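Notes to accompany the following structure.
In this view, the complex is presented without one of its protein chains, the others remaining in place.
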Amino acid sequence: MKILTFGEMMLRLKPTGFERILQTSNFEAAYGGAEANAAVSLAILGHDASYLTKLPENPLGEAAMGALRKFGVNTQNILRGGPRLGLYFFEKGNGVRSTGVVYDRAGSSIATAKADEFDWKALLKDIDIFYFSGITPAISSELKEALHKALNYCKSNKITVICDLNYRGKMWTPEQAQKTMAEIMPFVDVCIANDEDFEATLGIKAFDGNMATGIDQIESFREGMKAVTEKYPNCKTVASVLRNINSVEQSDWMAILYTDGKFYETPTHNVNVMEGVAAGDAFGAGLVHGLVKKLDPQETIEFAIAASVLKLSISGDLNLITEAEIRAAMQKGSNARLSR
Amino acid sequence: MKILTFGEMMLRLKPTGFERILQTSNFEAAYGGAEANAAVSLAILGHDASYLTKLPENPLGEAAMGALRKFGVNTQNILRGGPRLGLYFFEKGNGVRSTGVVYDRAGSSIATAKADEFDWKALLKDIDIFYFSGITPAISSELKEALHKALNYCKSNKITVICDLNYRGKMWTPEQAQKTMAEIMPFVDVCIANDEDFEATLGIKAFDGNMATGIDQIESFREGMKAVTEKYPNCKTVASVLRNINSVEQSDWMAILYTDGKFYETPTHNVNVMEGVAAGDAFGAGLVHGLVKKLDPQETIEFAIAASVLKLSISGDLNLITEAEIRAAMQKGSNARLSR
Amino acid sequence: MKILTFGEMMLRLKPTGFERILQTSNFEAAYGGAEANAAVSLAILGHDASYLTKLPENPLGEAAMGALRKFGVNTQNILRGGPRLGLYFFEKGNGVRSTGVVYDRAGSSIATAKADEFDWKALLKDIDIFYFSGITPAISSELKEALHKALNYCKSNKITVICDLNYRGKMWTPEQAQKTMAEIMPFVDVCIANDEDFEATLGIKAFDGNMATGIDQIESFREGMKAVTEKYPNCKTVASVLRNINSVEQSDWMAILYTDGKFYETPTHNVNVMEGVAAGDAFGAGLVHGLVKKLDPQETIEFAIAASVLKLSISGDLNLITEAEIRAAMQKGSNARLSR
Amino acid sequence: MKILTFGEMMLRLKPTGFERILQTSNFEAAYGGAEANAAVSLAILGHDASYLTKLPENPLGEAAMGALRKFGVNTQNILRGGPRLGLYFFEKGNGVRSTGVVYDRAGSSIATAKADEFDWKALLKDIDIFYFSGITPAISSELKEALHKALNYCKSNKITVICDLNYRGKMWTPEQAQKTMAEIMPFVDVCIANDEDFEATLGIKAFDGNMATGIDQIESFREGMKAVTEKYPNCKTVASVLRNINSVEQSDWMAILYTDGKFYETPTHNVNVMEGVAAGDAFGAGLVHGLVKKLDPQETIEFAIAASVLKLSISGDLNLITEAEIRAAMQKGSNARLSR
Amino acid sequence: MKILTFGEMMLRLKPTGFERILQTSNFEAAYGGAEANAAVSLAILGHDASYLTKLPENPLGEAAMGALRKFGVNTQNILRGGPRLGLYFFEKGNGVRSTGVVYDRAGSSIATAKADEFDWKALLKDIDIFYFSGITPAISSELKEALHKALNYCKSNKITVICDLNYRGKMWTPEQAQKTMAEIMPFVDVCIANDEDFEATLGIKAFDGNMATGIDQIESFREGMKAVTEKYPNCKTVASVLRNINSVEQSDWMAILYTDGKFYETPTHNVNVMEGVAAGDAFGAGLVHGLVKKLDPQETIEFAIAASVLKLSISGDLNLITEAEIRAAMQKGSNARLSR
Partner (left out) sequence: MKILTFGEMMLRLKPTGFERILQTSNFEAAYGGAEANAAVSLAILGHDASYLTKLPENPLGEAAMGALRKFGVNTQNILRGGPRLGLYFFEKGNGVRSTGVVYDRAGSSIATAKADEFDWKALLKDIDIFYFSGITPAISSELKEALHKALNYCKSNKITVICDLNYRGKMWTPEQAQKTMAEIMPFVDVCIANDEDFEATLGIKAFDGNMATGIDQIESFREGMKAVTEKYPNCKTVASVLRNINSVEQSDWMAILYTDGKFYETPTHNVNVMEGVAAGDAFGAGLVHGLVKKLDPQETIEFAIAASVLKLSISGDLNLITEAEIRAAMQKGSNARLSR
C-alpha cells in the first residue's frame, strides 16, 4: 500500500533549552509540518510513504527534503521553486508560562504555488491512501483548488482519503474553515477530529473549549463523532484524542475510534510532557498504520494513542519512534526502567 | 512616574544544564541583582525605570549595563570605576539535591564605593519612587550611609520609598540586619517581607523557618504583617509571599497584601519550578506596577504573585515577561495549551 | 550632534562553526542591518545615535530593538507593526568555498510599510546627520518615496545627508539602482562608494569587478571618485574602500577620502578575516565619527578603515569595538601581543 | 583502611538533552563503570580508594584514568594495553519513553585481559576491603578466573569482600550468573542484592519483577535477604534497595540492611529522577562508607540510600556528592530551598 | 547509469572545536566511510548511487543509514545485523600539532560479515559502475573473498570497476596489501593512486614519502602512473592527487589523469584547510562524475580536484558540495567574495 501525504513543511526554530525568543542567541533547527510528520512516522513504521509539497531551490529546501529522506520518505515528486521556505519560531513553555509560536509562513513556496502545478494523475498514480490535514486548504485558495482536484481523482480511483481536521485559529476563522470543509468532507473516508476541530471546522458541538477537562467531556465527544458520520455518510470512521491538560508538563490522554457505528476506547495515559507538538500527526500516522495493517479497531486506536503520547517525549516535529516502542507503550507501566 | 532602583549587580555563572560547578566546562553567563531585576521588570511593563549602582570600566561592566539597556532601563546615572564586578556561581539543584550558590561579590566596585560618590540631589531629581532591597545596606557601611542620605532626601521630597527586606544570611547576621533596618524602616512607605525576613531583619516572629509549610502558617504571617505596621507607622503597606516548597521542582505560592489595615490575599498557584531565583524581585516589580497604575489592592497583589510565579519559568535573573502574560497567569489554568 | 540612520533590520541565522545550512541543527542568532550596524557603532563611539525602521509586534521585533538598545542606540521612534521581521541565513565560507547568503526579507514589516507612516517633521526634529544606504530605496517603492520626503526635509533644514551606496545585486538591477540614485544623489552631501557601487548605482566606471585586484586599480578609483563629485556637485565628499581579496581568510584593505578636491589615502592593512560581513557599515560609522568630531581628513579616513578592518574580527553584524581599539589598530603592528 | 575496587570502565556517550541517538549530532562524553563509580564516591568521601582495570594505551584510556584521578582515586595499579576502551551509548528517556542503552563493550582491553596479568599479591597488598560487582565475572572467563584468585587471596589475608550482585541481562543468562555466583558467594562478606539480582544471580525468589511495586513487596525482600545469609553463611550482611518506579521521572526509594540477623530499614524517599543510572554504585559506596566509619547499622543504611537518591540528580556516572550533602538528604525535606 | 559503492561505514566522534580527546566532554557525531562518502557525493551530483555494507540493527545502524538517505543514496540493499558499528575518534590538529585518529573498528558488523551474505547477482543487477577502495579488502578475509566474487561478476557483466587504492597503514602492511592488490588489480578499469598508495599497495615507486613535496615529485608520479597501466593492462586509467602539504592549515593540491596513454594535469590550488579528511573520496566521486557524464579528460580531472579541495572546507566526512560550487572552484579566484 502506497501512501501520499500533502501539505506544507516549515523550518522550526526553537531557542536552546527553556530560553525565550527574546533572550536566546541560538536556535535549534528542525524541519516539519503536519503531513510531513505523518509521512515520516509511516516510513519509520515500514510503510511506503511519499510526501508532496513545494520547496524553494535553496539550501533550506534541500535540508527540508533531506530531513524526510533521512527517515525513508519518498520525496521524488516534491515540486521545487518559489520564493521561500515557511518557518516558525517555537518557544517551549514551562510552569505557568505557555508554549508559544510565532508563525512566519506567509509567502512560502507552497503558499504561492498554483493549483495547476500539481499533476494529480501522475502524482496519485499507484497511491492507495491520500492523507492531508485541514491546514492544507487553509494555506491558499490555489491549494484549496489543488486539493479539490486531488480529491476528485481519489474518488474516481478508489483511493482512500484521510483527513486530520487540524483547525488552526491563526490561519483562518471557523466560518472560513467550515465553508471549506463542507466541500471537502464528502470526499473523506476517515476523519480525525480533536478538541475544537469539531466546532471550528464542522460546526458540530462536541467540546466546550476547556483543555483541562477534555476527557471529562467524553460523552459529548462520542455524540460529536457520531454526528460527523451522520452529516457526512461517506466518512464511516472518526477518531479523536481526548485530553485533560493539567499543566504544561502533565496531562492525561486517551482516544476514541468510531467506526461502522461502534466506539472503541483506549485506557488513559497519564503523561509527562517534554514537548507538546506534533502529537496529533503521530496519532494520525498510528491510525493509518492500523488501517493499512488491518489491525482490529481496538488495537488500531490503542496503537495510535500510544504513538501519540510517545511523541511527547521527542524533540522536534518528527516522531522518531519504532513500532516496538509503540507496542511497549501500549502496555503501560512496563517500560519505566532501563533495560541493560 | 519615574522609578529609581539602587543596589548591586553581578555576573551570574551557571553550569550548563544540571551539571555541578565541580564538573562543568561551561558556564552560562547572565547579569542581574535584586534591584536591577526589578528595574528590568518595570521597564518591560512600560515604566520609566532607572537603575543606580557602580560598575567597573571594563567589558564586564559594559555587558552588565547593556543587559539592562536591552530591556529599556535607563542606565545613564550608573557610576563607573572601581576594581571589579561582583559575581556568583549558581548551581541548579534537582530531586533531593538543593540549588546552591557560591558568592564572589566582595571587593566589587559598588562594595568599595564611597558614600559621597552619590549625588542624591541630582540622582533623585524627578524621581517618584525609590526602590531598594535589604541587600544594599548589607554590602558595606559606605553604602548604608549612602542609603541614609538618599532616604533623607526622599522624605524631604515626598518620594515614595519601597523596600524589599530580602534577608541574606551569607551577608550579615540577624543582629546586624536588625540594627540597620531599625534605622531604615522609619523611612519606608511600602515594605516586602517574606519568610525569614520578618524575624531576621525586623525581629518580628511570623514564620517558623520551615519552607515546606509557609502557607500553612498564614495566620502567623498575617500577625507579623500587622506587627510591622504597628512598629513602623510610616509603613502603611506590607506585602508577603507565602510558599509551601514541596521539592526543588514543585511548590505552592500565594501572597498577602496588608494595606491601610486590610488584608488582600491571592489564590494559591501550584507551580512547576524551572529556576527558583529572582522571583522575589519579580514580585516586587509587580507590586510597584500595581501602585503606580493605581490598581486596586486585590488586583495589585494578584498581579504581583502572577509576575512572581512566571519568573520560575525563566532562565536567568531577569523576568522577561509581558503584562499580557501576567494577566493570563492571573487566570490560572487557562494557559496550558499552545495557541496556534 | 544627533544622528539618525534609516533602513531595514533583519534576524541573521548562521550555522554553528563552519557547518553548512544543509547540515546544521543549530543556528546562531544575531540582529543587524546596514544602517542599524552603523547606528550601533556610533553609539559605542559615544554619539547620540537613533535608528529608524519598522518592526513587527512580536518577540523577534522586541529582540531586534533590544539588540540596538543594548549598545545605546535610541530606538524610541521605531515604528511597530506589520507582518514579519526579515531574515537572512548566513553561511560562512572557508578555503575555496565562498561565504553564502540566503535572503528571506520579502514581505517584512519595513518592506510593507507605507510612505506616509513616517512623520519626518517629528522624526528629523533636532537631527543633524541623516544616514542611509542604497539598500533602503531598493526595498520598496514606498520606502523610496519615504526617503525622498526625508531628503527634502533634510535639504530644507540643513541636515547633512550621508549615503553608503551599498549596491545589492540580489535586490535590484543596475538600471533600477541608477534610476533611483540619480534622483537621490542631488541630496547627498557625503557618499560612500565601494567596488561595484560606482558602476551599478551611478553608472560611473571605476572598478573592473575583479575583487582580487581592487587596490591595484587605485588610479581608476580616484578618477571614479572625482567623477562622482563632478556629476553631483552637492556631494563634496566621497569615500571608498579598496581591497585585494586574496582568499576567504586573507585580504588587503585601504581607503581613500576625496573631499574638497583632495585625496587622502590610508596605508594598506593586510588582514586575517574571521567574518567578512558588515565591514562597510563599520567604515561608514568611522567616517561619520571623523566628520562629527571634526578630525582632519587624513585622520578621518584612517580611523574609518581601522574601524572597518576591526569588524572582520567580530562575530555578528555589529562592530563591537571601542575607540581605543580603533586607535590601536591605526598604529598597525603594535597590537599583536596579549597585554597582561 | 584501603579499598580496592575491580571492574570495567567505559566511555559513555549520551545525546545532548533529550535527543535520541538516531537524531543527535552531539554526544556528551563521560567515563564510568560500576566499580569505578564506587571508587570515585569513596574518594570524594575521603577514603583511600584504588581502582583496578585494564585500559588501552591511547587518549581514551588516558581520559578514563584522568576522570578517576580528578576525584582522588588511586589509579597507579591500572593495567595498560589491549585493543580498546569499551563504550556505551546512553539515551535518556522521558514520559512514556524508556531510557535506553546500546552497549559496545565486547573486545575491550579488560575483556581481553588474561587472568595472569593480575599480580594479586602486589595488587592487594595493604588492601582492607575488596569491592566488585557481578558485572566483573560476567565480562570474560579470564576475568572470572582472575577474580577467583583475588578472592582466595582475600580469604587468606582477611580482606573484607563486598559484592554488588548487579545482574546484567545483556551480559549473561540467569543460569550462567547463578553458576558463577555460587562459586563466588562463599567468599563474600557483604552482599548487595537489588530487584532481579536475588533470583537471577542467586536463584532466590524475592521480587516478582514488577519495578512499579518493589517497595510493596518488602516482606518478600526481607525473606530473600535472610535466605541469602542462610545459603551463604559467610555472608553476614545483605543490603537491598527497594523501589516503586512510578515513571521515568518519579519514584520511591528505600533500603534495608540485614546484618547479624537484624533488619534496619530506611524511610522512603519520594524522588524526582533526572538521570537514573549508577545509583546502585552510589548506594554501594555509601554502604562501604558506613562500614569503614563504623557507623551503626541504621545510620549506615540511611547514609547509603541518601547517597543513592542524590545520584539521581547528577549528570554522568559519577556521584559528585559530598558527605555534607548526603547528611542533608538524610534529613529529608530540609533542603529544598536555596541557601544564600 | 547506476553506481554501487561497497565498503565500511563508521561513526566518527570528534571533540568540539580544537579540543583534544583527552580533555573534551563533547563529541560531534558524523557518519562516513570512504565508499559511503563517494556515494553521497555522487547522489548530490545527481547520480543514481547505491551503497553496500552491513550495519547493526540498533539506533547507530539506523543513524548511519539515515545519514546516507538524507542526501539521496539508495540504501535498500544494505545488510543488517552483526555486533556493532565501527567507529573512530577524530582529533583535529592545528599549528605544529598533527591531526590524529583513534580507530575502533575491529569486530564491526561489516568486519564480521561472511562472504556468502552478499548475493552479488542481485546486488549488482542493473549496476553500471562498481566502486570500492583498498580499505574494503583490508577489513577481513571474508570481505576480500566477497570482493573477489563481486569483481568476477563485474567482469562477466561488463560492469566498470573503479578502485581507489587508499592504503591504510593502520589496517595492513605493504606486503599484505600488495599481495591482495595483485589479485584485485586485473579486474580494475580505473584506479586512483595517491601518495604512498603506489608503493604500499602496488610496489611501484612514485613518491618518496615526504608529504611536503608531493607536487615537486611530479615527474616521478607520472612515471608511476604509467607503470601502473603497464603492470595491469586492464587498467587504462589512473588518477592521482599530488600535494605539497605546507602545514596542517595550508597546502597546494593538483591532480593528474593518465588515460589512454596521455597525461592531463590541473592547475595547482593553494588551499586553506579546515578539515583534512575524506578529500580523496570527494576526488574519487568527482572522477566518476566525469566518466559518467563523459566529460573530456581535462575537464574530468579539473572537476575532480576542485571537488576534492572543496571538501577541505566542510565539517564531517561527507562532501556537501553542489556541482555549481565545484564549477566555481574550477575557476579559481572568482569565488572569494560574498555574493548578495
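Going in written order, the chains are labelled A, B, C, D and E, and every chain counts its residues from 1.
In this section, a residue touches a chain if its C-beta (ideal position, glycine included) is under 8 Å from a C-beta of that chain, and two chains touch if they have at least 3 such contacts.
Just so we're clear, the structure is a prediction, and the values are computed from it rather than from any experiment.
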item	value
Residue among B:Glu28, B:Asp128, B:Glu196 or B:Glu299 that touches the chain left out of view	B:Glu28
Residue touching the undisplayed chain, where the options are E:Gln23, E:Asn152 or E:Asn234	E:Gln23
Among D:Gly72, D:Gly107 or D:Gly203, residue touching the chain not depicted	D:Gly72
Residues in chain D touching the chain absent from view	66-67, 69-72
For chain B, the residues touching the chain missing from this view	13, 20-30, 58-60, 62-63, 66, 83-85, 87, 89, 91, 100, 102, 104, 106-107
Touch residues of chain C, complete complex, unshown partner	17, 269, 271-275, 306, 309-310, 312-316, 318, 320-321, 325, 328-329, 332-333, 335-340
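One rule holds in what follows: only the chains that are shown with their structure count from here on.
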item	value
Listed pair (B-C, B-D or D-E) duplicating the A-B contact set, over half by residue number	B-D
Chain separated most widely from chain D, comparing mean CA positions	C
Copy pair chain B, chain C: interface residue numbering same or different (half cut)	same
Separation of chain B from chain E, taking each centre as the mean of its C-alpha atoms, in whole Å	62
Intercentroid distance (Cα basis), chain E paired with chain A, Å	42
In chain E, residues with contacts to at least two other chains	25, 66
